[in-house]
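The complex appears here without one of its protein chains, the remainder shown in place.
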Amino acid sequence: MIELVTGPIDTQNILAQVTSPEAGAVVLFLGTTRQFTSGRETASLDYECYHDMALAKLAELEAEARTKWPIVHCAIVHRTGHVGLGEASVAVAVSTAHRSAAFEAGQWLIDTLKHVVPIWKKENWSDGTSQWVHPGLEVPKEIRSEP
Amino acid sequence: MIELVTGPIDTQNILAQVTSPEAGAVVLFLGTTRQFTSGRETASLDYECYHDMALAKLAELEAEARTKWPIVHCAIVHRTGHVGLGEASVAVAVSTAHRSAAFEAGQWLIDTLKHVVPIWKKENWSDGTSQWVHPGLEVPKEIRSEP
Amino acid sequence: MKLNVKLFAAARQLAGADQLAVDLPEGSTVSDLRYRLAMEHPDLAPLLPHVLFAIGSEYVGDSKPLADAMELACIPPVSGG
Partner (left out) sequence: MKLNVKLFAAARQLAGADQLAVDLPEGSTVSDLRYRLAMEHPDLAPLLPHVLFAIGSEYVGDSKPLADAMELACIPPVSGG
């Protein structure tokens, strides 16, 4: 199950999708909005994606993970748009026969997702400024929130 | 949150308990009942525990994990009694600021739980026989289900 | 001195009881308890080399001295999870 959603991520549905009598282990990872980063306060996040390519890359990630680990079911759901404090922006869930593969595959999926899937995060800081996050790059300048 | 429960594990409540604006990552592990083990078919499981000691050991696990990783919230819930195919017998959830600690702590908690917490699993095989599972031990004999 | 030993899982099933009363001489240890249980309950004997004992919520070693009226638990290899 690969999805881009604009509202809250339905973790119950995700767990139901991956749970199976073929699997003895389920690992679910949620990435949630943290309030403080190096002492600076976040008010919320906004995510933007290149929709069709993001879906294609997520499907490639699942396919590649299935060549590395004996995955029973896999679900990757990313939220776009506005995400409040403490809310999940991404969910990765994997079920496998044995638990070590589920942990490894889950971690590989989220690590790789963060490097290759065309999705971008904008930090809306509590001081009213906003900033697109482009890892490895000095973001050109701080700018007021876009309208 | 440390609990021994006799009915289905409430994963939504567990996720709600561990999610926090202080955390950027949540890892939930579920151990679920697998239908086939080395080609042999399981119909269901029964879990038995030494209740007070199991709770004490689970609390010790959480305390030890908190010395190893900067855990924001931790939940460990084990189900006892009868557990059907595909259902979860155990849930371990951890939230941390960054994801690698959540994966490591989650895996350590379930690995260690399986070695030290006085809980036992009985396989109810599809052929009608039952067998307590005692790792590293030839189980004395196969016996019909207890009444 | 009189002790009570709780049994679980295969130990309970093999003994046909969820606890056993054991009478041991003063100064006995967990090691003596293990030996006495094997003598008095031959069905349990194959399991006993592999079990741990606990007092309260703590595992105790074979050299642990026992005292009258103690409650122990016989913990066969665990399989939770």
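For clarity, chains are labelled A, B and C in written order, and residue numbers in each chain start from 1.
In the analysis below, a contact is a pair of C-beta atoms (placed from the backbone, for glycine too) under 8 Å apart; a residue touches a chain by one contact, two chains touch by 3 or more.
Since the model is a prediction, treat every value here as computed from it, not as a measurement.
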#### Entry: Touching partners, among the displayed chains, of the absent chain
A
### Query
Which chain A residues touch the hidden chain?
31, 47-50, 52-54, 56-57, 78, 89-90, 110, 113-122, 132-137, 139-140, 143, 146
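Please note the rule applied: only the chains that are shown with their structure count from here on.
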#### Entry: Chain groups still in contact once chain A is set aside, others held in place
one piece
### Query
Per the centroid of Cα atoms for each chain, what is the distance between chain B and chain C, given in Å?
25
### Summary
Where chain C touches two or more other chains at once, the residues are none
#### Entry: Multi-chain contact residues (two or more partners), chain B
31, 110
